[in-house]
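Yeah, one chain of the complex is gone here, protein chain that is, but the others are all in their spots.
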Amino acid sequence: MQIDVDNSLTEKSKKQSRIIRIVIYVILCFLVLVYILPLLWIIMSAMKPNADFKSSPWALPSDFSSLADNFIFAWTKGRLGRATLNSFIVSTVTLIVSLIVGSMAAFSIAKLRWKYSKLVLTYFMIGMMIPIHCVLFSLYTQFASWHLTDSLVGLIIPYTAFSLPITIYIMTGFFESIPNELFEAAVIDGCSVPRLFVTVGLPMAKTGFMVTGLMSFVNNWNELLFAMVFISDDMKKTLPVSLTKFVGPHSTNYTQMFAGIVIAVIPTIIVYCIFANQIVEGLTAGAVKG
Amino acid sequence: MKKKKLLSLALTAVMSMSMLAGCNGGGAASTGGSTGGSSGGEQEITFMVWDDLEASSDLITQGYKQSVDRFNEDFKGKYHCRVISTNLEEYYTKLNAEVAAGNTPDVFIVSPGPNLNDYVLPGTAAKLDDYLNADGWKDTFTSDAVFAGGTYGAEAKDGAGIYAVPLNIAAACVFYNTEMFADAGAAVPKTYSELLDACKKLQDKGYTPITISAGTAWCLSMVAGYLCDRNGLNLQDLKDHKTDWMDAKVINAGKQIQELSQYFQPTAVSDDNDIATAAFYDGEAAILIQGSWAIGQINGNCAEGFADKVGVFAFPAVDGSSADPNRVIAKSDSLAMSSSSKNKDAAIQLIKYFVDDTAQKYTAEKGGKIPVTKVQYDESVAPPELSYVMDVFKNASATFGFYNESLADTEAGATFDSCFVEIFKGTDPAEALKPIQEYYESNVWK
Partner (left out) sequence: MDKLLRKKSNIILFLAPAFILFTAVLIVPIITAFYYSLCDYKIGLKPEFIGLKNYITMFTEDADMKTAFKNSLFFMIFSCVTQLLFGLILAALLTNIKKGRDFFKNVYYLPCVLSSAALGLMWYFIFSPKYGINKIAESLGWIEKADKGVLWLADTSGFIILPIIVISFVALWQYVGQSMMLYMAQISGISSDIYEAAAIDGCSKTQAFFKITLPLIKPMVATAMSLNAIGSLKFFDLIFSMIPEAMRGKGGKAHVLATVLYDQGLRYSKYGYACAIGVVLLIMCLIVTFLINKFVKTESDI
């Protein structure tokens, strides 16, 4: 009798949970459409002749005669290839430097013992709130006097500084969650602090690296205003700058513009697809250890 | 714990305050010449412009590229012109940053009016009289009047004189699709009421009578400027506070904008200039009120044969107004030279490549803008619209600037623009004009 009730209950709840699971998948799939359709539309439109887009913007492309022209124009005249490379260099170098410098600072705040660590953390936090428009001109005049404008280094330095607060903030949290016992064991083995950081701290905070690294990379990849003011040379412009310039004052050829958008977006999607799984690995690794 | 955090926050704030005391505005004080890099004996001069010389389909921009290329060819090994280009919207941002950093480009393009003021009054732009008077350069220009926008009095830091060389003139005209007019039986209007009449006929035939952009404010304000002028508003009187923005002439212009707005395309309020003009080029609308740079775009962008369908007429008079109906809005792209340029002679040479016969012939024949020099160009090669614009321009009794570039400063111009966008959206003119009235009260009439 007792057992019977239990069985029917679990069966019921199994059925229920299956329905719930289906509902969840329907919701998730619908959201996938919301995310993918606009991008598909742009890719589709970039393949059409301009006139076709104007007359029926949502129809599937049927005339591919302009496809090559659109992309070649965007690639060569818009200099988007070069710009993608520049953006990649700037974002990657910034990412590496800010992760190293930032996690060192975070480590010293979270694990080294000194009076003013909280105060220094707050000091760094102010950086997150500074609107970059506000420091644009002061910084530009300063960098110009150091001859750092119009070079990628001149972008990497401020980008690194802007990435530091968020890196330090999140990494501090990750270092704090590492149990002190781990460090104590290493110290007893005669480990110096820099070694402690490299051998114990860094591996334990892998998940943190993934999250902060991605965030700072994305921010710098998309940054427009600084890049626009700091770089004059067409060969050193980053992707967002070249893109806004390409769509320029008198452009009425929309499909060429869409080709530009597609060119700007596709490499990121590819790189993302490659790295996305590693991020996932990082997350699971963090879960196992945490 | 929480208190500690708050305390530390406050402490940091105090810290930064106290550091402030020892801080002077040294940031922008850095002075320095322009970038006179000397790589391999070739001196570099910089030229800054608001469109991408490589990618633009605008024929005037392509003409600029030719001038730069010719200069680089002729001075190979001696000078090289490096082009700094931005898109139009960010142009002054970038230029201001360069000026603030002491990197003013040797030569830069600029619109006469408040924008040019920003560079002439503090002495960023150089006085050009000596160069213009040498070798009879100035005599090659059509008249002294073309320099009006670049001429300053004693208010300039370096004294009265000419600070900018015009490259071309664009006159704001009414472009119309002759086929649609013929089909609707509409006549070319001479007066405002005739314009309404023509619009009505076009609309009855199922055409969109006027395409205009209120998303890009200066487009609508160009029409507003014409209406104000045709109603007899005098900007000098306004500046001297002999009249104000609540003047019946301005209110009337506002009411006329509202009256005309029923003939605009339904999306006027959100369309930007590109989209609005494209509607005319694509044959979706009958009338486009635009600067004559549109000719360069029509010939650079439009389908074969479209240019032959386009007619041009002067902005109509307002019935019953005593104002001169032959005044034309004109605008010239001008070049200024940095007063801190290390290669002034080379910079002047570069400017000369923009106003020599080759460049000016191109301006007229290909770009469709009115040349500024006495160059002879082949009228049969030039776009047909140019001759219509020239007719309008020759009949003009006087020219005046775009309103948003003729008011007290850039911000006043932008305020004027936005007031008329509000009026267009249906706000009562007297109510909608309050911001510009207040702006003048607190910033201009003091």
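Per-chain residue numbering starts at 1, and chain names A and B are given in the order in which the chains are listed.
What we mean here is this: a residue touches a chain if its C-beta (ideal position, glycine included) is under 8 Å from a C-beta of that chain, and two chains touch if they have at least 3 such contacts.
What you see is a predicted model, and the numbers here were worked out from it, not measured in a lab.
**Student:** Which is it among B:63, B:161 or B:215 that touches the chain not included here?
**Tutor:** Considering all chains, including the one not shown, the answer is B:215.
**Student:** Which of these touches the unseen chain: A:70, A:86, A:149 or A:244?
**Tutor:** The missing chain is touched by A:244.
**Student:** Would you indicate which residue among A:73, A:230 or A:254 is in contact with the undisplayed chain?
**Tutor:** Final answer for the missing-chain contact: A:254.
**Student:** Touching the missing chain, which residues of subunit B?
**Tutor:** Interface residues of subunit B facing the absent chain: 2, 5-6, 9, 16, 19-20, 23-29, 89, 92-93, 96, 99-100, 118-119, 122, 124, 214-217, 220, 265-267, 269-272, 275, 409-411, 414-415, 417-419, 421-422, 425, 435, 442.
**Student:** For review purposes, identify every residue of subunit A that touches the missing chain, sorted by number.
**Tutor:** Touch with the absent chain occurs at residues 21, 24-25, 27-28, 31-32, 34-36, 38-39, 41-42, 53-54, 57-58, 101-102, 104-105, 107-109, 111-114, 120, 124-139, 142, 157-158, 160-162, 164-166, 168-170, 173, 177, 183-184, 187-188, 192-194, 197, 207, 211, 214-215, 217-218, 221-222, 224-225, 239-240, 243-244, 247, 254, 257, 261, 264-265, 268-269, 272-273, 276-277, 280, 283-284, 286-287, 290.
As a working rule, only the chains that are shown with their structure count from here on.
**Student:** Starting from the mean Cα coordinates of subunit A and subunit B, work out the distance between those two points in Å.
**Tutor:** From the centre of subunit A to the centre of subunit B is 39 Å.
**Student:** So in the complex, the part of subunit B that touches subunit A is made up of which residues?
**Tutor:** Per the stated touch rule, the residues are 4-5, 8-9, 11-12, 27-28, 30, 32, 50-52, 54-58, 84-90, 93-94, 97-98, 100-103, 274-275, 277-278, 281-282, 297, 301.
**Student:** Quick one: in the complex, what on subunit A touches subunit B?
**Tutor:** For this pair, the touching residues of subunit A are 54, 77-79, 118-119, 122-123, 126, 136-138, 140-145, 149, 228-229, 232-234, 244-253.
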